[in-house]
Every structure is written in structure tokens, then in C-alpha cells.
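With one protein chain held back, the other chains of the complex are shown just where they sit.
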Amino acid sequence: MNHPLPPAYYELLEEIQAVDFVLVELTLYLDTHPEDYEAIKQFNQYAQQSKKLKKQYEQQYGPLRQYGESYSGYPWNWNNAPWPWQV
Amino acid sequence: MFTQVKYYQPYNSPNDPCPPVRVKSYQTPPQLYIGFQPPNLQQFSPKQALYCGTLWPAFYSPYPDPDGRNDDK
């Protein structure tokens, strides 16, 4: 596979990166603030949003995770370029 | 409020061969001041947060210092 990805790919990826970044920040925050109820609510909301976006991404561009965390297409499409450092 | 850059004037000798830098600076970012993070700090939008590298404006530390000096009181 060596054709350039459409702009929509980069937009969706950026959206996932933004939502997942909020989750990283809230994770580290909650590690030291385990009783912040509002932050936990926000964390769960973003976790749900991240799942939704990744489902959409994987349907178009293939699996994000391995070991059964993502479904595979046929044939096995995990090896398909581009890898993250190539895009 | 605090500033994120501090300045000092090092001693310069007439025998120093490199042209003297009269004012030197160093970074003092927000984590040195905030202590245990209080709950409900104002947040960036997800995209802003991604591009700033933090979810909370209180922790945002621009580098290099955007105005050369950073004396917001």
C-alpha cells in the first residue's frame, strides 16, 4: 500500500489524538486525585468518546490495537502500512 | 501570579574573550509554584490541550519565552 492517505485520515487521527490526550492527562491527575468525582465522570465520558472514534477509524483504516483488542479484516491487515512513524 | 523566567546579571571580566551576555535567564515553570493541584481548574478544549501539551492552562509553559521577558504580575 503506497498511495497517500486522504486529508480525512489526518483529521480523524487528530481527533482521536486530542480525545486520547485528555484521557492521558486525566489518568495521571486521577492517579494522585483518586476522589475527584467530577474528573472521574469526565474520564468515563471521554473513554466512551474515544471508543466511538476508534471504531470509526478502524472500519476505514484497519486495526489500532493487537492481541484481540481490535477486530481484524480479511486478509490479516495488521501489517499494512503506514506505521505511525511513516504517516 | 508568578513569572516563568528569571533573570540575573553574571560578573563579566575584561579578560573574558567571548562578547559578554549581560543578562542571563533560566526557566521557572508552573510546577514549581502550584503545589498539589486543586480540583476544577479551568481546562483547554481537547485540541487546544493536545497542542499545548496539557489539559490545564495553569500548567502551560510556552518556550522560548514569547516576549523575551515574562513579567505578567
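Each chain carries a letter (A and B) given by its place in the written order, and its residues are counted from 1.
Following the convention adopted for this analysis, a contact is a pair of C-beta atoms (placed from the backbone, for glycine too) under 8 Å apart; a residue touches a chain by one contact, two chains touch by 3 or more.
Following the convention adopted for this analysis, contacts and distances are computed from a predicted model.
The protein name that UniProt records for the chain not on display, among "Na+/H+ antiporter subunit B", "histidine kinase", "CotJC" or "Amino acid/amide ABC transporter membrane protein 2 (HAAT family)", is "CotJC". Listed here are the chain A residues that touch the chain not shown: 10, 13-14, 16-17, 20-21, 24-25, 27-29, 31-32, 62-67, 69, 78, 83-85.
In the full complex, chain B makes contact with the omitted chain through residues 27, 29-31, 34, 36-37, 50-54, 59-64.
Quick note on the criterion: only the chains that are shown with their structure count from here on.
Spacing of chain A relative to chain B, judged by their CA centroids, is 32 angstrom. Across the complex, chain A is touched by residues 36-37, 39-40, 46-47, 49-50, 54-56 of chain B. Within the complex formed with chain B, the chain A residues making contact are 14, 17-19, 21-22, 25-26, 29, 32-33, 36, 38-39, 46.
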